[in-house]
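What you see is the complex with one protein chain gone and the rest in place.
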Amino acid sequence: MKRTISVTVNGKKSSHDVEPRLLLVHYIRDTLGLTGTHVGCDTSNCGACTIMMNGRAVKACTLLAVQADGAQLQTVEGLANNGDLHPIQQGFWEEHGLQCGFCTPGMMMTALELLRRHPDPTETQIREGLEGNLCRCTGYQHIVNAIQNAAGKLRGVPARK
Amino acid sequence: MIPAPFEYHAPSSVKEAIGLLERHGEDAKLLAGGHSLLPIMKFRLAQPKVVVDIGRIAGLDKIEARGSAIAIGALTTHDAVEQSDVLQAQCPLLPETASVIGDMQVRNRGTIGGSLAHADPAADYPGAILALDAEIVATGAKGTRTIPARDFFVEMLTTALTPAEIITEIRVPATGTGKGTGTAYLKHAHPASGYAVVGVAVVLQVAGGKCQKAAIGINGVAGKAYRASAVEKALVGKALDEKTVADAASHAADGADVQSDLYASSEFRAHLACVYTKRAILKAASRAG
Partner (left out) sequence: MAVSKIFGASIRRREDPRLITGQATYTDDLRLPGMVHACIVRSPHAHARIVEIDVEAARRHPGVVAVFTGRDIAGKLNPIPTAWLIPNSDLKTPPHPALAVDRVRYAGDGVAVVVAEDPYSARDAAALVRVEYAPLPAVVNQEQAVQSGAPQLHAEAPNNVAFTWKLAGGDANAAFAEAERGGVVVRQRFLNQRLIPNAIEPRSVVARYTSGSGDLTVWYTTQNPHIARFLMSVVTGIPEHKIRIVAPEVGGGFGSKIPFYADEAVVAFCARATGRPVKWTEERRENYQATIHGRDHITDLEIAARGDGTITGLRGKTWANLGAYLSTAAPGVPTILHGLMLTGCYTIPNIAYEVVGVFTSTTPVDAYRGAGRPEATFLIERMVDRIAGRLGMDPAEVRRKNFIRAEQFPYTTAEGLSYDSGNYAPALDKALDLIEYSRLREVQRQGPKDNRYLGIGLSTYVEICGLGPSAVAGAVGFQGGLWESATVRLHPTGKATAFTGASPHGQGEETTFAQLVSDELGLPIDDIEVVHGDTGAISMGWGTYGSRTTVVGGAAIALASRRVRDKAAKIAAHMLEAAEGDLAFEQGRFSVRGSPARSKTIQEVTLQAYLAWNLPAGVEPSLEASAYYDPSNFTFPFGTHAAVVKVDADTGQVELRRYVAVDDCGRVINPLIVDGQVHGGLVQGIAQALHEAAAYDANGQLLTGSMADYAVPRARMFPRFVTARTETPSPHNPIGVKGVGETGTIASTPAVVNAVLDALRPFGVTHIDMPLTPERIWTAIQKSAAPPAEARRQGAQQKDRR
């Protein structure tokens, strides 16, 4: 039996009747058509599906859409503001923090919370903060640089190498 | 990865949830944060006909100091445990344990009650819960009962909970830190899953340079988490020098049905248990101040 859920995604309200078993990530991708959020594994390991839910980074593959009823969601599509890239997006671009780009939306959403917790993170804090996100292309070093770069931008200081 | 269909209920009270569990019996599964249940449902290793989502029950996510104990609501996330000022000051072992569970996203959703009810022996909380002599508060149709940690873990993935009982609260003692008390959790994480191959939680009380009390809970090693009583006995009354600790820690896997898997044989796992026990004791001792 379907249930009606209402969510606010990237500031926009949506309401749909969904099967209880519908995974949140499928709701976002298939029902809302926001395909920037990706699915890379079955086991909550890769983090490609990471979004913000009520201000917290969560793995949308390990949530039912019904669990998000009433929640505020933010996806990669909601990072930029009126076309202005978020400092995290700028950091990933400037520091070559992505190659194939598939893990990147999840990485950036994780970075969003990481930088809220640690506005001036050490390299160790960044690497540990990325525990739930796998990248097979970059070897992570340029992702670390990207997050450091973004941290600098968010704090209003030049990028630290 | 798509779960099989199920009937979904989102009760707003514990009473309502228990009613649903009573009505549906073994067909029903409780969903809290979902980080234990949903992965196995996606693989269709679990295909409950009914899912009772207790995530919307208000008031089950509070952390409160109550005299010499701290009460933690069952829906408290691992992250909330890690960040709790009350716990960091009065029971730092639990935040230290929570901080190494899974990853940030998992800690944001996974709950202490859900993790304990799932009773994965490689999860991180069980060792700490045992070492702290915590109490698990369970509510069922006949009311509320308190289960001592020692009685809670029955075997792998099985607890002392009856099918229609819900964990509502976990109570841990306010051990404090320093001034003679030291705690530590050390873990050898599986490189893929992040679960504990070995996890050792230690609570020590030291006075006059000698160990007065030692409580050591070990997860990841055996089919269920256990207290390393032989190690505890070998420490009490002694000065915690490296030799004494190493000798005591060598009993960390005594009597345990040590598990074996692709990553670690039972022999190696037992060895790691000893090494990590030694290191965790020394770390706790250094914190006892």
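Just so it is clear, A and B label the chains in written order, and each chain counts residues from 1 on its own.
Methods note: contacts are C-beta pairs under 8 Å (C-beta built on N, C-alpha and C of every residue); 3 or more make two chains touch, one makes a residue touch a chain.
All values reported here derive from a predicted model rather than from experimental measurement.
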Of the residues A:Gly55, A:Gly70 or A:Gly101, I need the one that contacts the missing chain.
A:Gly101
Thinking of the whole complex, not just what is shown, which of B:Gly67, B:Gly143, B:Pro191 or B:Gly208 touches the missing chain?
B:Pro191
Contact footprint on chain B, counting only the chain that is left out
1-2, 4-5, 43-44, 188, 191-193, 262-265, 268, 271-272, 275
If you put the missing chain back, which residues of chain A would it touch?
19, 21-22, 26, 29, 33-43, 45-46, 48, 75-77, 79-80, 85, 89, 92-94, 96, 98-105, 108, 123-124, 126-128, 130-131, 133-144
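Here is the rule we go by: only the chains that are shown with their structure count from here on.
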Distance-wise, how many Å sit between the C-alpha centres of chain A and chain B, to the nearest whole number?
29
Residue ranges of chain B in contact with chain A within the complex:
1-8, 10, 31, 34-35, 38-39, 42-43, 51, 53, 55, 79, 102-106, 108-109, 192-194
What residues on chain A touch chain B, complex-wise?
1, 3, 19-21, 23, 39, 42-45, 47, 50, 56-59, 61-64, 66-67, 110, 113-114, 129, 131-133
